[in-house]
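Only one protein chain is missing from this complex, and each of the others stays in its spot.
== subunit A ==
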Amino acid sequence: MISQFFILSPRGDTIIMRDYLGNVPKASSEVFFRKVNFWDKGGRDAPPVFNVDGVSYLYVKDGGVFLVATTRENVSPSLVLELLKRIGGIIKDYCGLLSEEAVRKNFVLLYELLDEVIDYGYPQNSSSEALKEFVLNEPTMLKPSKSKGDGLFPGVGKGPTGVIKSILDTSRTEGKAREEIFVDIVEKISCTFSSSGHVQTSQIDGAIQVKSYLTGNPAIAIALNDSLVIGRRETSGATDYGGYRHGSDTVMLDDCNFHQSVSLDRFETERTLQLVPPDGEFAVMNYRSTYPFKPPFRVSTTVEEDPNSALKAIINIRITPDFGGDKAASGLEVVVPMPREVARVHCELGRDAKSGAATQSWDWQEKARRLVWKFKRVQGGVEHSLRVRATLSEGWGAGIKKSIGPINLQFTIPMYCASRLQVRYLQILKEHKGHQPYRWVRYVTLSNSYVVRT
């Protein structure tokens, strides 16, 4: 199975190292770091699996550090990558977060955990919950860094909560720590608009993430929409656009999978997931839907010749947030790649920006030839526009219009759920009066690949 496991800092220092088979030289971490940094002469992402001189390197990058495994055998690469991801998850569960500092400050605890997680290169026990009985060390918690703390969901990735908390808090301090459970519906949406503004392809990749800090691990029940339908209809083709257009409440998913702790007895009949949540963070359910949904943003652009100057073009970009005014997107970035002919741009923010000009800005990245239009916060239903005056290196041609774009949007919309999946209720099945743990149910929609072609 795997020969070595190590964690490298962003600068390539080994901060955790376990050798299981002794058949790969110790210098492998240096070989790995060089290879990853200079893949294809640098500037390119190295694939997560590669072979150098008979040694296979598999890695994931998380929290700025590299989690790496080496092997000389024909192992299952998915198994190794899942294991590396899982180790990252365990570190988060025990140390509150994964970073170079968190690893350095907790290395004895991590060695202790690794001892149980991997034996002779074979993954063993990897559930954060089950590992608790084997560890003796206490975690050293880091103070959350304030720098990225904007919005409800700092450190937006797949993680739901910004809570930095070790799962050891609850069990070790019996009752003193706050009893709480977070249930987050996190959806990553991909959407491609054609140049005429129609949705060409769209997809939702969602997960119900649970992070539980409940003493005694009581069972919980998560009830979802009654009208949840799973499975792709047999008919395929363009006529297959039922979904929201029919205005029904039905939520349709193509496919889903569940965490192994979930009992599906009540799922078929009541759409209720019952489980005994292990401590730590995990996905109760992952799902995927290619049924049409209402895209949260629409973008339209016009490109025209400047009547006053032959060497200028005027580009108007307008975005329309198509969701309720009670919600707001955070961190919206509109990235507009420009063709080679564009030498410079100057932008005017729309009149609407005057009220909150501080929340909007634009940036011309000359080297990458792209214009980035940024918003701190965009309220639902409020349109914004940007007027771009582009200085051209050669005269106006119709080709310019075509070679602007595709425009890409990145955003986070808290309390918004593209698929309209809902948690009807979250019940903690513990018969104990006065036991009132905090229950948090939250929604967030993130952009995955949100592309508007021009």
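Here are some notes:
Keep this in mind: a residue touches a chain if its C-beta (ideal position, glycine included) is under 8 Å from a C-beta of that chain, and two chains touch if they have at least 3 such contacts; residues count from 1.
Here is the rule we go by: contacts and distances are computed from a predicted model.
Matching "Ribosomal protein S5 domain 2-type protein", "AAA+ ATPase domain-containing protein", "Beta-adaptin-like protein" or "Exosome complex component RRP40" against the UniProt entry of the left-out chain gives the name "Beta-adaptin-like protein". Checked against the hidden chain, the listed residues A:115, A:270, A:305 or A:333 yield one contact partner: A:115. For the chain left out of this panel, the touching residue among A:225, A:250 or A:290 is A:290.
Interface residues of subunit A facing the missing partner chain: 1, 13-17, 19-23, 26, 44-49, 51, 54, 56, 59-60, 71-79, 81-83, 85, 101, 104-109, 111-112, 115, 119-120, 122-127, 134, 136-137, 140, 188, 190, 192, 201, 203, 205, 232, 236, 254-255, 257-260, 283, 286, 288, 290, 337, 399, 403, 406, 408, 448-451, 453.
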